[in-house]
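First up is the structure itself, then whatever we jot down about it.
As you look at this complex, bear in mind that one protein chain is not there, while each of the others sits in place.
Order of writing sets the chain letters: A and B. Residues in each chain are counted from 1.
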Amino acid sequence: MKAFKMFAVLMLTVMIMAAPALAKDTIKIGAILAVTGPAAFLGAPEAKTLEMMVDEINKKGGIKGSKVELIIKDSGASPEKALSFAKQLIEEDKVFAIIGPSTSGETMKIKGVAEEAKTILMSCAAAEVIVNPVAKYVFKTPQMDKHAVIKIFQQMKEMKLTKAGVLSSNTGFGKAGKEQIEKLAPEHGIQIVANEVYDSKATDLTAEVTKVKAAGAEAIINWSIEPAQSIVIKNARQIGFKGQIFQSHGFGNIKYVEAAGEAAEGVIFPAGRLLIADVLPKNDPQKAVLVKYKKDYESKFKEEASTFGGHAYDAMIILTKAIEKAGKADKEAVRNAIEGLKGVVGTGGVFNFSAQDHNGLDINAFEMLTVKKGKFVPLATPSKKEGSPKKK
Amino acid sequence: MNIELLSQYLVAGITYGTIYAIVAIGFNIIYNATGIINFAQGEFVMLGGMIAVSLHSFMPLPAAILAAVLVAMIIGALIEIIFIRWLVSPSVLRMIIITIGISIFIREAALHVWGEAVRALPYFTGTEVTVISVGDVHISPQVLWVTGISALMVIILTFFFNYTLLGRQMRACSANRDAARLCGISAKNMVTLSFVLSAGIGALAGCVVSPITYVQYDSGTGLAIKGFTVAILGGLGNSTAAIAAGLILGILESFSVWVMPAAFKDVVSISILLLILFVRPSGIFGSVEASRLKEF
Partner (left out) sequence: MRSRYAPILFFSAVVIAVQLLTFTTDRQQYLTQLTMTGYYSLVIVGLCMLMGYAGQISLGHAGFFAIGGYVSAFLTTYDLMQHKANPLIGLFSRAGLIVTVQDLYGGDALVFHPWAACIAAILVTVLISYVIGGPVLKLKGHYLAMATLGFGTIVYKIVIGTSFFGAADGLSDIPGFKLLPGLEVSGKTPVRIQNYYISWGMVALAMLLLTNLIHSRAGKALRAIHSAEDAANAMGVNTGRYKLNIFVLSAVFAAVGGVFLTHYNGGIGPSEASIMKSVRYVAIVAIGGMANLWGALSMGIILNFFSLRGYFGSYDDAVFGVILILIMLFAPEGLLRREVFQGAKKWLSGRRKTEGQKA
């Protein structure tokens, strides 16, 4: 008996000593996402995407032989929770990097924390102020709002429209878009005849669109990221607005098209190519990645892939490639590696980072899409090579 | 402001005002029978829409709506039986907090069952873009459905309360509970019935308005506040006044967009609520003495 006890104690000690060694072999990645709450349409697909990707990575043996451990915290789009979780993930779980948060407001709260703790933050939020001024450890994967706005203005010019009625929601996304629109309109010859901000939870926007129509708008530009997008275009068509309707890249989820039904026909908006992955020409650099992500996501979760989940995908891909390039999961080395990454094919576009550019996407990340018969189709024929990667 | 703008605002105001009025009537029915304000009233509207959408995937539309209303009624009865029935002389404060808790519970349950996505029933007639145009004014046929069905509900309720035995029993109960019990009316069952009715009309309203406004797991809260505002505005317990009050609130809210940023639309309705509470809590149409006599 005594021998057995000695043996058990020995085994236990070995296991305990081995445990830290095992633990060192995993790469811990934290994710702060708004899985529930007012931004759940962002956070839920992002969380699902990350889980799916980590499963796949681990099945293939991990990154450079180390398994990835994903720790997801649900912030409910609440900045104080995001802050609390950020500190927890960094100090207790000692994560290597944090993916997220889903909203700009939360990201701005933890930007300082990540920077102080020298932990890489790959944000899935769109605000420009996340990467400008540049913080050494903070990156973002969604495209730049100003490129989306420029694409819309370019389209308007082609269609000979100059008078725009602007509607935006009171979220950070809406505010950022509104600012870019107001800033860039004069140099593109666009006149803003009406400018309305509505509550993101609004259920009826007839009054707002009526005001815009009465002001003589030839085109309506709506900038929001929640279900109100569908309500706007429905109300606009119902009051008899016959002009062109533009949406932001927040429209990138087929659920919004379904919700708006017939009113969505003919709406034009800039988006990442994920939504038209199937009709891209074979030689499009993004096609393989997009088709695979779409197929995997849809077969696993039985719902349509959206561009929001794609931002999380891009974050993970960039981290993975950077770790592989740096050779080990060292924060400083990987951070440097990210800045040196060029030509990384993601769902949002093809990324080219630098020390000044912590977003990596330019205007070519966007493709103009429209809705025909309830489906997303490209506006121009995709053979018009707009998505060529920059060769440096 | 031209005629077109005016009419569009008016139509939007009437549409929403009707829905607020229906929620207010739901409040009033329960209040009349029990003296409780049921904070979970808005959730019934949300449940009606959500359940109908789920059922619609394998049932034709009218059947789905009917089934959803029935399910909501059952849920209403269950809530009353599980949470309210066995309480002995609860204080007002306690009841308020319980119904708030119930409302949160239903909302979170809805979140975990249906997710965060918005849902809508298809338009009853036509599609998202069909409109009936009268001159420069464009109305979606769904708006007519909303006002029509709401009016129908009000007529049926009036008939129920005035001409059927059960309805009159309910009114007896709310007027004087002890006297009603002496007459052999089961007060407890009347309370359950009031919950069932409120849940039913709330759910039907939710079904009929969902094509226009979509329902989401948290659509209920905002409606509850507005419904309460309307109920107070018309005088708590007074359902006919609630209809007028609902239309007033809906129209005021709609026209407010003309003068202030749309993001503050809700601030307008709540300010009206606070104003009424401060100045004349018995409501525009209520009698000040009568409201002082009520126990609550």
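Everything that follows uses one rule, which is that a contact is a pair of C-beta atoms (placed from the backbone, for glycine too) under 8 Å apart; a residue touches a chain by one contact, two chains touch by 3 or more.
Because the structure is a prediction, the values reported are computed rather than measured.
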item: Contacting the left-out chain in the complete assembly, out of B:I81, B:I100 or B:L157; value: B:I100
item: Absent chain, residues of chain B that touch it; value: 37, 83, 87, 90-94, 96-98, 100-105, 107-109, 112, 221, 225, 228, 232, 261, 263-264, 266-267, 270-271, 273-274, 277-278, 281, 296
item: Positions on chain A where the hidden chain makes contact; value: 35-36, 73-74, 76-81, 83-85, 87-88, 91-92, 103-106, 108-109, 111-113, 116-117, 127, 129, 133, 170-172, 174-175, 197, 199-200
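Keep in mind that, in the parts below, only the chains that are shown with their structure count from here on.
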item: Chain B to chain A touching residues, read off their complex; value: 2, 4-5, 8-9, 11-12, 15-16, 111, 115-118, 120, 122-123, 127-129, 131, 133, 136, 138, 140, 212-214, 216, 219, 222, 254-255, 257-258, 261-266
item: Residue ranges of chain A in contact with chain B within the complex; value: 36-37, 40-41, 44, 170, 196-199, 201-208, 210-211, 214, 227, 230-231, 234, 237-240, 255, 259-263
